[in-house]
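In this view, the complex is presented without one of its protein chains, the others remaining in place.
After this line comes chain A, so read on.
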Amino acid sequence: MSGITAEQVAHLASLARIDLSPEEIASLTIDLGQIVESVKKVQEVATPDVPATSHPMPLTNVFRDDVVVPSLTVEQALSGAPDRDGDKFRVPPILEED
């Protein structure tokens, strides 16, 4: 097996900011182990001489002219916000208080 542990999955969940339950971590540990075991097959043919492709139709330097164009109004931008304070998004405290 690929040796995926519950501790690893818990760490990945914290990196991905998902508050998983112990049950979810247990079942994802099994799933992830099986999937990783299967997808690591890519290593069989990914030899050093093969270049990587990140994009199917490579385009470079897609720029537009540096001119002001209409954009969302403040009201539009805030229209889906879970919470707001005047013209700003309101968020919970960033730092925990001691």
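Throughout what follows, a contact is a pair of C-beta atoms (placed from the backbone, for glycine too) under 8 Å apart; a residue touches a chain by one contact, two chains touch by 3 or more; residues count from 1.
Everything below uses one rule, namely that contacts and distances are computed from a predicted model.
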{"item": "UniProt protein name of the chain not shown, from \"Ester cyclase\", \"Branched-chain amino acid transport system substrate-binding protein\", \"Sulfide dehydrogenase (Flavocytochrome c), flavoprotein subunit\" or \"Glutamyl-tRNA(Gln) amidotransferase subunit A\"", "value": "\"Glutamyl-tRNA(Gln) amidotransferase subunit A\""}
{"item": "Touch residues of chain A, complete complex, unshown partner", "value": "4, 8-9, 12-21, 24, 28, 31-32, 34-36, 38-47, 50-57, 59, 62, 64, 72, 76-77, 79-83, 89, 91-97"}
